[in-house]
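Taking it in order: structure first as structure tokens, then the write-up.
All protein chains but one are shown at their positions in the complex.
Per-chain numbering from 1; labels A, B and C assigned in written order.
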Amino acid sequence: MVRKLLEVRNLKKYYPVTAGLLARHVADVKAVDGVSFFIAEGETLGLVGESGCGKSSLGRTLLRLEEPTSGQVFYRGADITSWNKKQLKALRREAQMIFQDPQSSLDPRMTIGDSIGEALLIHGVGTEKERPERVAELLKRVGLEPAHATRYPHELSGGQKQRTGIARALAVNPKLIVADEPVSALDVSVQAQILNLVTDLQREFSIAYLFIAHDLAVIGQVSSRIAVMYLGQIVELASRDDLFHRPLHPYTQALLSAVLVPDPHQKRKRIPLPGEVPSPIDPPPGCRFHTRCPKVMKVCSREMPELKQIEENHLVACHLYD
Amino acid sequence: MNNTILQVSELKTYFFTRIGVVKAVDGVSFGLRKGECLCLVGESGCGKTATALSILRLVDSPPGRIVGGEIQYHAEDLLRSPVSRLRRIRGNRIAMIFQDPQSSLNPVFTVGDQIMEPIRLHMKLGRRQARDRALHLMEQVGIPQAKERMKYYPHQFSGGMKQRVMIAAALSCDPEILIADEPTTALDTTIKAQILDIFRDLKQKKDMSILFITHDLGTVAGIADRIIVMYGGRIAEAGSVLDIFDQPKHPYTRGLLNCLPAISERREKLSPIPGVIPSLIDPPEGCIFYPRCQQRMPVCQQKRPEEFVISGKHIAACYLYA
Amino acid sequence: MRRTGGIFGGRRNLIFSGLMLVLLFIFLLDLFVVDRIFEPFTYFYLFFAPLIIFYGVYPLYANRRLTRYYWDRTKRHRLAVIGLGFIIFLVAVAILGPFLTQDPTQVDFKNKNLPPVGFSSEQSIFDRNTGQLITTETQGTWRHPFGTDDKGRDLLAMLVSGTRISLQIGLMATLIAIFIGLIIGVVSAYLGGWVDNALMRFTDIMMTFPFFLLLVLIVFLYGSSLWFIILVIGLTGWTGTARLVRSETLSLRTRDFIMASKSLGASDRRIVFRHLIPNVMSLVIVIATLSIPGVILAEAALSFIGLGDPTVTSWGLVLHAGQRSLDTAWWIAVEPGIMLFLTVLAFNFLGDGIRDAFDPRSQI
Partner (left out) sequence: MKRGGLQNYIIRRLLYAFLIAFGVVTITFILLRIGPSSPADKYLANMSARTQDPAKVIAAVEARYGLDKPIYEQYFNYLVNLARGDWGWSFSTSLPVIELIKRHWIYSFQLILLSMLFASSLGLLIGIYSAVKQYTKVDYIATLFSFTGISIPNFWLGIMLIMVFSVWLGWFKTYYDTGLPVFSLANLKALILPVITLGTGMMAGHTRYARSATLDNLRKDFVKTARAKGLPEYIVIGKHVLRNAILPIITIIMFDMAGVVFGGAYLTEIIFGIPGLGQISFNAIFANDYPVVITITLIGAMVVLLTNLATDIVYTWLDPRIRYD
């Protein structure tokens, strides 16, 4: 039996849309709309989806960096959505985040050492003398020099900045890291360096990741299980090989068929998806995907399919499998 | 036999910044043949975009300046023709598409107006005829309800639709050559595949020559006839798509192919290229890949390698093949 | 890694608060028990000098690497360096000048309307003996290198005094305005909601008044001591800063490093004081540099139209006097104007250079 480190139940995050001088509340952007899944200790759950599907909002909401609209998030069995400030601070030592844009994720007025050391300072880890040593240790672990501690972000390359971001997240010895598109801003040769670092650290410190990306190949490289998101909801969740080799949801199938493989011999048939992703302010009724689905049925526009287990470790939200 | 329509020889484009001279393109030569799709591949800062911009002399000046070389197009050197002559070629015989459709479209004019601009300019058509042609083009690149959408402003379109608009504008005068600078990079997986389909169509149906610039090897595999791999402002390797993917010769090309994660199988560990992308201010005497190369030899540091022929059109700038 | 200790042993806030409490105590003592321990100006400096040293100069020293980086970027603007040089010269004049020059209020009717050194002018003098106007040629002397005015006061001394007044006003009024603007801007952006709404509506209202007209109205209604003018400019001139700081803070808030700090468990206080304010400071420094000349001009204009403090010799006051003798003694109007112009120009050069240096987009 796996030990669930984090479990999300029916999580929703709506952003209000306001209008006029008095900021009347006119609608909601339903960024995350009823999402449930879990992450086991030490595993990597990949979360993939196209831009605007709500994957980043999900990552932030489940760490309560943004307040959820409704739903529950259990960390080691305790519902953190009701936690107060003090309890949350304790959570921050356990659960960390890595960001997409290495440029904007570091304070330009702080040295690399201060940025990494901030976590230690906030949580009162070590004495004033010990902290620089710990920072140097962290820098070495992510492949930077201890001398980098006195540098400022503008003096580093993109890859080095991303390493700094990882070192900062590692500083408190977390058990869970939400990595929000950590390699999408990097060049391919550097991307591979960071992906290797991420998997090495997992082995060394048995960290669980929620790895968010839009690139299926990248997700496949690091994840044991993968969740596919479409318009605020998870449409399919399965182990890596199941999802890549036997995708069940029509959206997953289309997405996989659209991946461009760096191999000129491989000619695969692409499943065309008509139209565009509808607005999350006014998502279609029933199945969110029915407006573009090649296998659409009558029931799809009426009833929203639930995420159900079809096979062992393979969940899908589609009426085809009712 | 010789159906080369655009011949770039020894092109040198430098950027004169306060910090120093950035040799963005440093002696690049290649030919583009009728009806082929030639891909320029490389990571950020390798000089691929500067090469593309140099062809139509669109490099921002200052700080950029084309300091040497020739660009032969139909018995005419584009680098030495008067600007008035060049203007009759731009958008008419050689069209160009840029990376970010969001910023490439002028936000304050309707898309119809922006597609009609080159038509009215080069084909000397009246308003009505130009409108009809624009309408036709929009339908051709797959924009539904084109008649109505002509009056829309760019912000009312999605990213994919904007890139279709850009393609329609580029195609408006039936150019002989289409230069596309990372046209799919800013797009989502499924949209990217749709846009690539349009390019494939163009190549087949219109017998257009395409110079396609990208950093994504997956995209390259799906569209290229020939590939030029660039590194540090120079050509590292060039050859047919099968030459490059099946028998990569240059250590950089090999490294690049090796560090990609794949969907089909998970690699235990990626083999990234160590080190960082070099600065192009004061590049070293010898091979610019030397510091990161796994197979470096003493000679590499002394003299810049020339382009050695492997077989037929397959060349590599590496002393391994001297 | 920064030694969090530094010269203040990590207790910067504590030491600063202590100093401020002492100052408050003296002030209260001054107000209720003893009379006039310090002049109002002195209080001003006693408040702002530690503020600038603790939160302006010290960070520059602590982050030498970053300071050097920005200084190198500023240095590339030759005009900015020239501007800075001139400002340093002005500060030296303001501090040391009064000890080296004559008393600017010293009247000497025998030597009235003397031209500057190297110039000569024709003066008509009423001869009591003959009852006739005699035209004589007067030469500038080294005793009054800049000439004298129609009451024979030394213009050099008056200009030096004006330098002191102008810099004082520019610095203090700007400090007050920036201080208020910074607080309102950050509070408004960080709290949002109705606080933001109320503060921004109030800012809109204040911004609707044409600055100079409001200044004239208030000075007209309430009097025109130098001290009061500084206060009024400070209390009305914060609106632009508040707006800019607010929008900068809003855009900073969406940056990932704020989110990162939050995810590390940083408190709101820490985010505001360690991340938001230091990052807004570059904007604030630029605004401050560029608004000092505006303040100096506003005061000069007030004095020029006769609404300034008549007891202090400011450039505007000299100019006001000079306007009446354009045909007889042109230098009286020309000299303070040139001083004003060069001072404003220097601040504009410097501000522009700093702005470019702080702008990450500018390729300099």
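Keep this in mind: contacts are C-beta pairs under 8 Å (C-beta built on N, C-alpha and C of every residue); 3 or more make two chains touch, one makes a residue touch a chain.
Predicted model only: the values in this text are computed from it and were never measured.
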From the listed residues C:129, C:208 or C:254, report the one that touches the chain absent from this view.
C:208
Thinking of the whole complex, not just what is shown, which of B:6, B:66, B:96 or B:300 touches the missing chain?
B:96
Touching the hidden chain, out of C:66, C:218 or C:357, is C:218
Footprint of the hidden chain on chain B, which residues?
53, 56, 58, 60, 62, 87-92, 95-96, 98-100, 103-109, 117-118, 121-122, 153, 155, 166, 169
Using the document's contact rule, name the residues of chain C that touch the chain not shown here.
79, 201-202, 204-214, 216-218, 220-223, 293, 297-298, 300-301, 304-307, 319, 322-323, 326-327, 330, 333-334, 336-337, 340-341, 344-345, 348-349, 352
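Keep this in mind: only the chains that are shown with their structure count from here on.
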When the centre of a chain is set as the mean of its C-alpha atoms, what distance in Å lies between chain A and chain C?
50
Chain centre separation in whole Å, for chain B relative to chain A (CA means)
32
Complex contacts: residues of chain A adjacent to chain C
23, 60, 63, 65, 88-89, 91-93, 95-97, 99-101, 104-109, 111, 113-115, 117-119, 121-123, 128, 131-132, 135, 149-152, 154, 165, 168, 171-172
Any idea which chain A residues touch chain B in the complex?
50-51, 157, 159-160, 187-193, 195-196, 199, 214-218, 220-221, 240, 244, 254-266, 270, 272-273, 276-277
Quick one: which bits of chain B touch chain A in the complex? Just the residue numbers, please.
43-44, 158, 160-161, 188-194, 196-197, 215-222, 224, 241-242, 245, 255-257, 259-264, 266-267, 269-274, 276-277
